[in-house]
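Omission of a single protein chain aside, the complex is shown with its protein chains in their original locations.
Each chain gets a letter, A, B and C, in the order it is written, and its residues are counted from 1.
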Amino acid sequence: MQHVEALWADFSRPISNAEDYIASLRGRPMTVYFMGERVPEPADHPVIRPSINAMAETYRLASERPELASVRTEIGGCQTNRFLHVPTGPDQLVAKHEMQRELGRRTGTCFQRCVGLDAIGACHSVTFDMDAERGTDYHQRFLAFLKRAQNANIVIGGAMTDPKGDRSKAPHQQSDLDLFLRVVRRDDKGIYVSGAKLHQTGAVNSHWLIFMPTMRMTEADRDWSVVGAVRVDAPGLTYVVGRQTNDTRIMDGGALDAGNAQFAGQEALIVFDNVFVPHEHVFMDGEWQYAATLVERFTTYHRSSYVCKTGLGDVLIGAAAEAASHNGVEGVSHIKDKLVEMTHLNETIYSSCMAAAYRSKPMASGAYLNDEMLSNVAKHNVTRFPFEIARLAQDIAGGLVVTMPSEKDLQNNEIGPLVRKFLQGRDGVDTVDRLRVLRLIENMTIGRNAVGYLTESLHGAGSPQAQRIQIARGMKIEDKKARARALAGSSAPKR
Amino acid sequence: MQHVEALWADFSRPISNAEDYIASLRGRPMTVYFMGERVPEPADHPVIRPSINAMAETYRLASERPELASVRTEIGGCQTNRFLHVPTGPDQLVAKHEMQRELGRRTGTCFQRCVGLDAIGACHSVTFDMDAERGTDYHQRFLAFLKRAQNANIVIGGAMTDPKGDRSKAPHQQSDLDLFLRVVRRDDKGIYVSGAKLHQTGAVNSHWLIFMPTMRMTEADRDWSVVGAVRVDAPGLTYVVGRQTNDTRIMDGGALDAGNAQFAGQEALIVFDNVFVPHEHVFMDGEWQYAATLVERFTTYHRSSYVCKTGLGDVLIGAAAEAASHNGVEGVSHIKDKLVEMTHLNETIYSSCMAAAYRSKPMASGAYLNDEMLSNVAKHNVTRFPFEIARLAQDIAGGLVVTMPSEKDLQNNEIGPLVRKFLQGRDGVDTVDRLRVLRLIENMTIGRNAVGYLTESLHGAGSPQAQRIQIARGMKIEDKKARARALAGSSAPKR
Amino acid sequence: MQHVEALWADFSRPISNAEDYIASLRGRPMTVYFMGERVPEPADHPVIRPSINAMAETYRLASERPELASVRTEIGGCQTNRFLHVPTGPDQLVAKHEMQRELGRRTGTCFQRCVGLDAIGACHSVTFDMDAERGTDYHQRFLAFLKRAQNANIVIGGAMTDPKGDRSKAPHQQSDLDLFLRVVRRDDKGIYVSGAKLHQTGAVNSHWLIFMPTMRMTEADRDWSVVGAVRVDAPGLTYVVGRQTNDTRIMDGGALDAGNAQFAGQEALIVFDNVFVPHEHVFMDGEWQYAATLVERFTTYHRSSYVCKTGLGDVLIGAAAEAASHNGVEGVSHIKDKLVEMTHLNETIYSSCMAAAYRSKPMASGAYLNDEMLSNVAKHNVTRFPFEIARLAQDIAGGLVVTMPSEKDLQNNEIGPLVRKFLQGRDGVDTVDRLRVLRLIENMTIGRNAVGYLTESLHGAGSPQAQRIQIARGMKIEDKKARARALAGSSAPKR
Partner (left out) sequence: MQHVEALWADFSRPISNAEDYIASLRGRPMTVYFMGERVPEPADHPVIRPSINAMAETYRLASERPELASVRTEIGGCQTNRFLHVPTGPDQLVAKHEMQRELGRRTGTCFQRCVGLDAIGACHSVTFDMDAERGTDYHQRFLAFLKRAQNANIVIGGAMTDPKGDRSKAPHQQSDLDLFLRVVRRDDKGIYVSGAKLHQTGAVNSHWLIFMPTMRMTEADRDWSVVGAVRVDAPGLTYVVGRQTNDTRIMDGGALDAGNAQFAGQEALIVFDNVFVPHEHVFMDGEWQYAATLVERFTTYHRSSYVCKTGLGDVLIGAAAEAASHNGVEGVSHIKDKLVEMTHLNETIYSSCMAAAYRSKPMASGAYLNDEMLSNVAKHNVTRFPFEIARLAQDIAGGLVVTMPSEKDLQNNEIGPLVRKFLQGRDGVDTVDRLRVLRLIENMTIGRNAVGYLTESLHGAGSPQAQRIQIARGMKIEDKKARARALAGSSAPKR
């Protein structure tokens, strides 16, 4: 327990606001790589910093609108950020989704805290169930962990997606047993885990990580059925920050070409090499029967969390309308019609997520879980509609989105004036403002934040087919067939 | 007031159940036509009867599941059918929508009571606002009317859509002034109205009708700005029941060819010829400024009421799965995938409607109104997805849906055995059951109830463009533009 | 051979025009049922007659525009209808498709001659290949048959779709061996076949039928691998005409309610009971290896033949525009936009079909076959776009499409004037003309000819999945992967 105390020593004072959060990230002994180079201080790396800024907005929002982004928690006995809260009623899931949309609007990108939040929700109830059914004490461990986190008001990240190797094989069947994260050693103080987690959102910007399985396990996969929490700077952890579209634009000088210079997402490969986890921070070890439940609860929470994309949609719709205004065509009927279509699709996503929250149900632990069918439906719409919204945004914005000169051209004495002269819009519009808005549209549709708005919308919280499988499971087809027979006046087939 | 009492004399005893309801329709002195002939008793007309059966299910459900389809009302001081209830909280709108989906599942068609229900909701708050702002006493009149209706547990229909003539002209500009319903005379007892209402759902199956304007009015349209209630058998009313696809199949003998022999919808042209309405039943007379509000509130309620189509969707998905089972292909991957897609679309509609209910807000009168944006989004999805669901149902069912022999062929000694022999499905499936399910799919996708599932889904509660106009109004584009500017770092144009 | 001469005795004089064609149908000893009753003379049956009228238009077009719908044929040594012609160059397939679109425009329905035409095309080349490879004499038999048919200028129908029973079993595995058409006896004069063909287009309106297998056969399916030609009035044939949506409307009196009183499609169940086919009319008997080729060539021809639906699309787009004009809204931007979308989809279908014709290739027999990939792509678009075109047509037309009073109401002295008064459109529009156009839209989107425009577009020439299987076969995925590797700079995986 002394060891555990030591692990928490750095977090004795709660993080109070966005600036405090950023300060808390400095000076940590982490092993972070980007583009083949060790990053001495991520908070100072120009490509990584925008992702930290986006995360910091979760604190800023809590300062500015505490009713939306913070909450009084019984577990911690304190006021804490909503991203650390276990929802105990539909209203709290509703508030969570409103917060997520608002953060999407504020950042225009992925603010990276939802994986950890939804991991907390899933672990809360699954540890409860394990204890109830198997006499373990995971739930108490988890509550103790969460209490500390809430009081410290830190960022908990989630680490889920294993590399998987040959997808037709179970973890224990892989030729390289590390292709799923696993327990490689146990001693009386704790366990040691090795393996990796792929494309982990906001990993470098977190304080602690909860790792958990990525799919259903079998009995032979006991050693891979493991959940626990580690400090992000635990010995044995290495981070490789992934490349994103246009990631280095921010290093070209100036802010214009980046489109959204302030905010971006982050996804990293995390390698675990014999990482020690004290028992106090182990929340599952071998209970393979609960892996599927944990994954399903996590994804049910997380698929609704994609409501955040409607916040990005708000920004993109606004940007398209602004671009149309710059061109003097905002009132043209086909432009208006496209803005309506974008809004319709965006609000359809929103309504599915919100309905999934309102229709949440309590689990044995007391935590509330979004309606599973509607959460899957919501996410499935997210795998489609942002692509059409982005297409319409580009349609309205015009080809200049991908042919614009650089900000450096504007600064050049020879050609700067020419670019300004020839790229002017209607009267009253500053040419550089026009370019800024077009660069934002580029950023969200074919630039850095398109990573989050489009590709991540496809694959985050499970790829489209994962939702279809869950929809198939939940669609109660036998009930529906019975309804049809009742009206057709037919009997059920013999077999 | 004596006159009013007389008007209500028939309704002294509350309708207690489905059979009682059907009995209540008999013997009324109504002027009803269908296919050029006066219908002496609609309840006995084979084409009209299925629509009465569908309406009767609203009573049957209240008997079988009172918690779902009935409610204790303060206005009436009694338990009454939920279709007569003014919602005073989100939970009541949620319950309403659950009831509507269930009735869709039970009937596979339009059960015709939602127009009246949503008219009640809209009149409640608009009369309240008029009284508060203009010192009229419409709200008390309306409450008195509604109290009687609730205690009698009758069916209130709504009558809204004027013929409109030249759509580029206001009511007072039409060459024929009757093309919008209007007050043609006033005396100290009441008013006299003339005109017509088109395609009125379940009109013949109602006991009373609330008539109301169909669109925004101007000052010159005072005489057309009229709301009131009349008995469906009031002197001066004539009904022409419209033709529906395959309407007369039910008269061919047997039930099979009809697909859904028991249930259907109904829409009629109602002609008003100098119909008297006592002051007690007049709820607006000349307050043209409130016409638009009334229409908007009505459509906001009513667009979410299209959640009923998800009940029809349940039936159609079930029928498609059953047909696939009959063919022995239920487990084939493309079949399963199509069932998932149908379910996904169906639940997307559901989630939008439900979100609009959960996010309802109170009006001054205390009544709750669905969220306007989400209600429009919900209905807009209804104008699209049932068409795709129907297409997929036909895809799964196969071409036999439109080439099947008649039930009479089955009964023929010569060819009946041949038809049975050659239309058999997999072992264990009764051939006639197979045909019944295919006829149900025909009924819902290209037969009588496709009228309700498809065309009405397009135009009921306003055509697609009507929703787009409302979405445009509610989309807060200036806010969205400001969000985009905040991220782009640009300033608003000078304008 | 004498027997064969006798079979052709009735066809000594070529059919010269549409009227002559209709006369040729009378007095034949056919066993036809509709709705449980024997039809003594199909040409006089009000429900069947419109389908005969549609077929007759193939003759009328040949009279009016001989360059389009007739052709000089080498096989017959005569001028004959293009529906009897084996295409020997891309230009002839192009002309065929132009003819099909024009007939779609003229009839607004399925004119029923394409199955026979495409059966002729497929049999021509497959009999040639069989003879070349196996020393049979089917091709000469077929040419002799076709020469007679061309000189007589008769209608050849095609009969393909077997009932199939349990779709997971081959013909010889079915518990009832008749579920695929088969040879039940052979003698020195010919063969005897039993079984049935489902939903056969225009069967009753044809003079002869070519029957053929519906799918790939195995060696054990030899007796089911049979192709031949029979007179439609051959002993042992029974026809059960299928029901269509609104089929009996034409019997209600008047023409208005039918929407398109003159033209309709026809599909029938044909039962074969020990039907004799002389050797001269047998074009395959046991060559199971060629069944798949025959089916593939037939469907390749036939999928492009669905270009006819663009003719129906022309009518429906026109009807929607006319309805909008009647309402006074033709110039409104969203109406115009919908007409453009309908046209875009319609012309996309057209372009795929035409490209498949222009890119046709010769086979060994000299006949040209449409490009297989593009023909499948064309038909696959036909399974989607007409549904959207129909939805948009209903959107433009308004709800009246499904709520209109009957023509009989117009004729009634009491309510006729009321209906006329209240259903008037803008000035200058005759109310009955307005109703006629709306009834046509009903007819094509949710009425009798929706059978052909929608459901048949899904399933005719193979259901959507059948096209997807062919597209998968033809998509040359290994070539595409090699192209990708060339640009990625990667090597092919080891296995």
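Just so we're on the same page, a contact is a pair of C-beta atoms (placed from the backbone, for glycine too) under 8 Å apart; a residue touches a chain by one contact, two chains touch by 3 or more.
All values reported here derive from a predicted model rather than from experimental measurement.
Of the options A:131, A:233, A:252 or A:430, the residue whose C-beta touches the omitted chain is A:252. Considering C:6, C:251, C:292 or C:477, the position touching the chain not shown turns out to be C:477 (whole complex).
For the chain left out of this panel, the touching residue among A:242, A:362 or A:474 is A:242. Of the options C:46, C:236, C:253 or C:318, the residue whose C-beta touches the omitted chain is C:318.
Residues of subunit C that touch the chain left out of the display are 105-108, 255, 259-263, 314-319, 321-322, 325-326, 336-337, 339-340, 343-344, 347-348, 350-352, 354-356, 358-359, 373-374, 377-378, 380-381, 426-430, 432-434, 436-437, 439-440, 468, 471-472, 475, 477, 479-491, 493-495.
For subunit A, the residues touching the absent chain in the complete assembly are 33-38, 161, 163, 165-168, 175-176, 178-179, 196, 198-199, 238, 240-246, 248-249, 252, 257, 267-269, 271, 327-329, 334, 383-384, 387-388, 391, 394-395, 398-412, 414-415, 418-419, 421-427, 442, 446-447, 450-451, 454-456, 458-460, 463-465, 468.
Remark: the residues of subunit B touching the chain excluded from display are 333-334, 337.
Here is the rule we use: only the chains that are shown with their structure count from here on.
Rounded to the nearest 5, the angle that brings the Cα atoms of subunit A onto subunit B is 180°. Subunit A and subunit C, compared by their mean Cα positions, are separated by 53 Å. With centres taken as mean Cα positions, subunit C sits 38 Å from subunit B.
Looking at subunit B, one finds that residues 426-427, 468 touch two or more other chains.
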